[in-house]
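One protein chain is absent from this view; the other protein chains keep their places.
A, B, C and D are the chain letters, set down in written order, and residue numbers restart from 1 in every chain.
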Amino acid sequence: MSEKKTIPAPLANEGLPPEERGLFCDAAPREYEPARGAWERFLNWARSESLWLLGFGTGCGAIELRPLMTSRFDMYRYGIQPRPTPRQSSVFVIGGYASVKTLKRIVRSYEQMMGPKFVLALGSCTINGGMYWDSYNTIKRIDQYIPVDVYIAGCMPRPEALLAGFQELKRIIKSGGGEGQNEYARNFDWYKANQKKVIKDWNMPDYNW
Amino acid sequence: MNELAKELAGRYGARGWHDIRKDLASVEVDAIRIRDVMAYLRDEAGYGHLSFMTAIDNIERGAFTLSYALRDHDARRGLIVHADVDRAEPTVDSIHLLWGQAWTYQREMREWFGIDFPGSPRVDEEFVLEGWEGPPMMRRDFDSLAYSDATYAERPGRVTHDPASHMREKLYPEAAQ
Amino acid sequence: MDIKDFIAPFAVWKRAFEKPFTVKKPIDERPGAPRYRGFHMNDADACVGCGTCEAICMNNAIDLVPAAGREAKDGDSGLRPRIDYGRCCWCALCVDICPSGSLSMSNEYVWIDRDPDVFRYVPGVEAKPWDGSALGYRRAEGYRLLDEDRVPMPELGHAEAVASFLELVRGYSRAQAEKEADRCVSCGLCIASCPAHMDIPGYIKAVRDGDMDEGLRLLYETNPFPEACGRVCTHRCEEACSIGSGGDPVAIRWLKRYIADQVELSDYAKALPRGAAPSGKKVAIVGAGPGGLSAAYYLSMQGHAVTVFEAEEAAGGMLRYGIPEYRLPYPALDKDIGYIESLGVSISRGVSIGKDIELSKLRTDFDAVYLSTGLPVAYGLEVPGEDHPRVLDGVAVLARATRGEELGLGGRVAVIGGGNVAMDAARTALRHGATVDILYRRREEDMPADADEVREAKAEGARLVEKAIPLEVRDAPDAAGEAALFIWNEATMVQKEPGKRPVPEPIPGAVREGRYDSIIAAIGQGPDLSFIAESDGVPVKRFRPVVDSFGMATRAAGGAPVFAGGDLVNDRKDAISAIADGHRAAIGIDRLLYGKGA
Amino acid sequence: MDATTFAAALDLALGREKAAVAFYRELSAMASFAAQKSTLAEFMAMEEGHVAMISGMKAKGSVALSPTVAVDLGLAARMDAEERPTAGMTFQDILVAAIKKEERSGVLYERLAEAASQPGLKSVFERLVAEESRHKRYFEDLYESEISKDN
Partner (left out) sequence: MRREKQRVIPPAERATPDLDSGKYLVMWQGPQHPGITGNMSLRLVAEGDTVVDCETHVGYLHRGFEKLMERRLYMQNFPLVCRIAVPEPDFNEYCYAAALEELAGIVIPEKAVWLRTLSLEMMRLASFLMWIGGQAGAFGHGTIAQWSVTMRDYVLDLFEELTGGRIYHMYIIPGGVRGDVPAGFYKRVLETMAVVEKNLDDIELVMFHNAVFKMRAEGLGYIPRDWVDHYGITGPNARAAGVARDLRKDSGYLAYPRLDFQPIVGTESDAYERARLRLGEMYQAIDLIRQIVDMAPKDGPFRERLPNPLYWRIPAGETYVSAECTRGEYGFYVVSDGSDKPRRVAVRGPSYTHAVSVMERLVRGVNIADVAGLMVSLHTYPPEIER
């Protein structure tokens, strides 16, 4: 992080009509500069204990979020709660397979989320394509398109496994390891290239912020 | 052969009535008569409910076989109407005026098989896909795995061994030549 | 809408006094149900690495990978399934289909990691916390995707069987064969165990598909004796069969026979490949047994002119003279041999090498010689009185039965030995109306004969006397030369050295005797090598020609190269090994004649 | 250890091994075909190896033989009395002769060991007994695997 940064060229937003290009951000994401010592540790503690979940169930996995949100598993007691918009959320749960059409929304939602942001990926489909390994419409590895902090095995993972995943995420954040957002910024060009390879009709800004 | 089969044969040249089970039958008509047949079945024969519409790619004989599944709720029986269309130029009359949901199926078949239904609402709009550049993917000659392999990155490191050839390698390599 | 609609919702308040639904510590308090389909476990010792799990897995989640410390061996590929949790959908079809039943699932379900590359492991080989979990998905009792029971083979009843020399095994009908072929999972574990490495999954597929011509073609690729092997093969393949790891192995042998039985000899030529154009080379083969004739078949397919020299009056070797008719009827054997002869292979019957013609002459007259003379010499009992006139040798008895000669065994027969020859001799004697005792030095489970043979011999009425150490043969007191007393010592099995097989130790004083009209010794056979002179240059060690991997014994100057194979050379001493040797030698000879390598 | 007695004991052994070599040579002369000769030559070479070994021990003045007696498979004891093999002798005949010969040597050394008063000498004979038992076991194993396969 301390290394000298060259200022990247502004994003072209070529997917948009020329008159709309100016309406959106043309700067690439930048890495987060951590605060010093104890203050950053305090921030990390605060972040880890208030995980705000984006209410976007992208695949089968969304079905287990309902029990989590309700009385039996009650995730609120762990500081986790769903939010309706990416702008208020810090955790994105990728609930399994992602069709190309959904991937586009995933990218957009992810980029719109406030930093620091974290991604939890559920099930086989996010790791290596799962049962849709030969489908023409689902991606195989979500980590090609957005950075992922924690993977949870299963199809579907039980709510308890999700909770365990959140605990792991908390642990990672507290130890200052939730680097996904910075990774995204660092490898922005790589992620973009991957995204544009599969999202054929790219009609949104290059960076949706 | 029952009354309806005779009637359909007489009016629309329907053929090949086949009782799949006691409450389900299939029959074949020419694609050009499909709208008339469906209208007749809906209005005169009691088959008021359209369960679904779909197509089968019979690539071997160069045809798409359309399947229209109807149900007569009162008589508690179903009927699947088949019609072949030329695979090279698949165009069929739209029945969206007969049933309120038919246009969606037609839009689906347009996208998935490339079968055209002129006049059907939004028939040329994308349905489930977005930015699809390949051929209609439900056609038999579209290879889903090959497309997936070429398009979506896979996690490396997978390798498997065929037991028989592995054993040959280990136990009697001399036979491998 | 009335007033109730405003008041009723407040009923929710009563819930404040009820026990909440919330689970206090969900991760700890709620283990998976006893049947939960959690993470995979594999009993790596029971697993045979057949890859059926891989075949059924629609997620393409399973790879077969070499497992540390497990080598490929008969009936075990040495591979173990590795499961990719980037693919698995926990459907457990792999558990349901697993032929050995080694795969199962634990009820553990929490596996979290930052690194997506860790979610691949070889259950049972790479240790995981859930290994050995008592709970988790097992396939239900009585529920398997594969049929563990073999389609029963229609056979003659035992009473009927001993009354004649009719073939016991009737063969599968089409429906039966297809049903049996359907049990195969095409894993191919059997191929390595077959000495001829036949394409077993290939021809079983042909049975499933009903394509007999294709089946026959695949059989003849590696074995020109499908009729014979389809009946009497020692079927090592079935011992290796993965289905056998959790049920009856697939009846590979019967299916082979089924294919051959379905095609008429006159239709063979249509199904089988044509031979190459004549090469102008001549090859002599000594011995028209399965090994010699196999070499003849493959050599003639390469276009070489083949002459087979056979001492007996009929071709077939031990298949004809050693195996009784009820196991291998002569027409079936004649069909195999007939096809080979139809390709232009000439068989000189009644010509004995060393007596009628010398090996050195063959070396001069031919471009190559293949020795496949087998083991014609019966070894003796090596006890006092072994040359008593009522002591017969098993192989000779069987050969005389084949020739249709009067056996004159008498009413009470003892068969000494526990090999297939002993069983064949015993069952032949039974068919001649004798009461038969089979005396064996060790236990039934130690017998080298096929378990089926032993079982059938017993079922047909032979009495098995185990742990009987032969001591002496004496003249029967009242009938000198007509009957004999066989005296043996009862033994106990003593494990003298760890890891080796136990030794029969005589029980002092437990000497028994029996009075028999004939005593058939079937303890083992040896080769007759008297026809090989030192000048032939064939290296021999301990009564076995020494050969290279193609069966070549010598290419010394002074004559054509000499190859050898079959029982004469190999350790397995069965028809299929002889066939494999013959095939290998044919390849070797062909390469040599064409100057291809070697 | 008394050198003369030790030497005498080894001389005795040497004598027996040399007799064995002669025995195989004699059989070999009788042999009618190549397979017999090669087998006899092999066994003879083994005995010649023993001759060389015992000569070496005699020169060094110590016996380097394992005292471990091989397990007796009990074949020799029950074998028919030795017959002179004939020109047409089979592998079985040759092996039987070899087993019997090793057995007789063993029995002889056993008797000598019993008779020996000196503990040192006794041990030499006991070691020779063990050595012969191992030779016999070697042939017995061969007999079981090659000849008496089916019983």
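Everything below uses one rule, namely that a contact is a pair of C-beta atoms (placed from the backbone, for glycine too) under 8 Å apart; a residue touches a chain by one contact, two chains touch by 3 or more.
Note that the coordinates shown come from a computational prediction; the quantities given were computed from them, not determined experimentally.
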Chain not shown, its touching partners among those shown: A, B, C
Per the touch definition above, residue among A:56, A:166 or A:207 touching the missing chain: A:56
In chain C, positions touching the absent partner: 1, 4-6, 8-9, 11-12, 15, 21, 32-37, 52, 55-59, 89-93, 96-97, 105, 137, 140-143, 145-147, 182-186, 208
Contact set of chain A toward the excluded chain (per top definition): 54-60, 62-64, 66-67, 69-72, 82, 84, 86, 97, 99, 101-102, 105, 109, 131-132, 134-138, 155-156, 158
Touching residues (missing chain, whole complex) on chain B: 20-21, 23-24, 26, 48-52, 54, 56-57, 67, 69, 71, 73, 76, 78, 80, 99-101, 103-105, 126-130, 137-138, 140, 142, 144-145
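Following the convention adopted for this analysis, only the chains that are shown with their structure count from here on.
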Mean-CA-position distance for chain C and chain A (Å): 59
Chain A-chain D separation of Cα centroids, rounded to whole Å: 83
Per-residue multi-chain contacts in chain D, two or more chains: none
Interface hub residues of chain A, defined as touching at least two other chains: 127-129, 133-134, 141
Contact footprint of chain C on chain B as seen in their complex: 155, 157-168, 170-172, 174-175
Chain A to chain C touching residues, read off their complex: 71-74, 77, 121, 124, 126-131, 133-134, 141, 143, 148-155, 157-161, 163-165, 167-168, 172, 177
Chain D contact footprint on chain C (complex, rising order): 377, 379-380, 382-384, 386, 416-422, 440-441, 448-449, 469-471, 496-497, 503-506, 522-524, 526-527, 529-534, 536, 538-543, 573
